[in-house]
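Showing chain A:
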Amino acid sequence: MELLGLYNYWVFAVLLMIGFYAVIAKANMIKKLLGLSIFQAAVFLLYITMDKVEGGTAPIIQPGVTDQVFSNPLPQVLILTAIVVGISTTALGLAIVVRIKETYGTIEEDETQRLDEQA
Partner candidate 1 sequence: MALLLDVVSWILLSAGGAFVFIGGVGILRMPTIYTRMHAASVTDTMGTLLILLGIMLQAGLTLATVKLAAIVVFLLLTGPTASYALANAALLSGVRPELTTREPD
Partner candidate 2 sequence: MLLLFGIFLLTLLVITAVAIVRATDLFVAVMLMGIFSLLMAANFFILDAADVALTEAAIGAGISTVLLLGALALVPNRERVQHTGRWAALAVVSVTTLIIVYATLDKPRLGDPNAPVHTHVAPWYLEFTPEFIDIPNVVTAVLGAYRAYDTFGEVIVVLTAGIGVLFLLGLPNGPPHTAEDSSRTRTQNLGHHLIPQVVGRLIIPFIVLFALYVQFHGEYGPGGGFQAGAIFAAAVILYALIEGEDAALKILSPSLLKALMAGGALLYGATGLVTMLLGGNFLDYSVLADDAVAGQQWGIIIIELGVGVCVAGVLLTIYHAFAARND
């Protein structure tokens, strides 16, 4: 039971590295972006794991209820904004990939590099 308390962190480590693997090992740029999203989600998970307090509840104060334990609001604020920023930046990356496709005719990284060297 003691070690199960670390399970969230292990999942964080594994997810982080799954995303990282997609970024370094895949040549397809959309796949790289999806890997980046997974990487990002892993970081979200790390922060939200830290906010949990045993026996706590979400930090929204209920009228008339005292001595409630609340989870930590700070990581939630950071991650809440990061999720929206994440989708915006992913969209920016997708736009770049679309333009690369229009210019090079491919979205595989090694092929674009070869085309660059020929030019």
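Following the convention adopted for this analysis, contacts are C-beta pairs under 8 Å (C-beta built on N, C-alpha and C of every residue); 3 or more make two chains touch, one makes a residue touch a chain; residues count from 1.
As a selection rule, all candidates are chains of the complex that A comes from, given by their letters.
All figures in this text were calculated on a predicted structure; none of them were measured in a lab.
Visitor: Only one of 1 or 2 touches chain A in this complex; which?
Guide: In this complex, the candidate that touches chain A is number 2.
Visitor: Flag every residue of chain A that touches candidate 2 in the complex, lowest number first.
Guide: Those residues of chain A that touch candidate 2 are 2, 4-22, 24-28, 30-31, 34-35, 37-38, 41, 44-45, 48-63, 69-85, 87-92, 94-99, 101, 106-108, 110.
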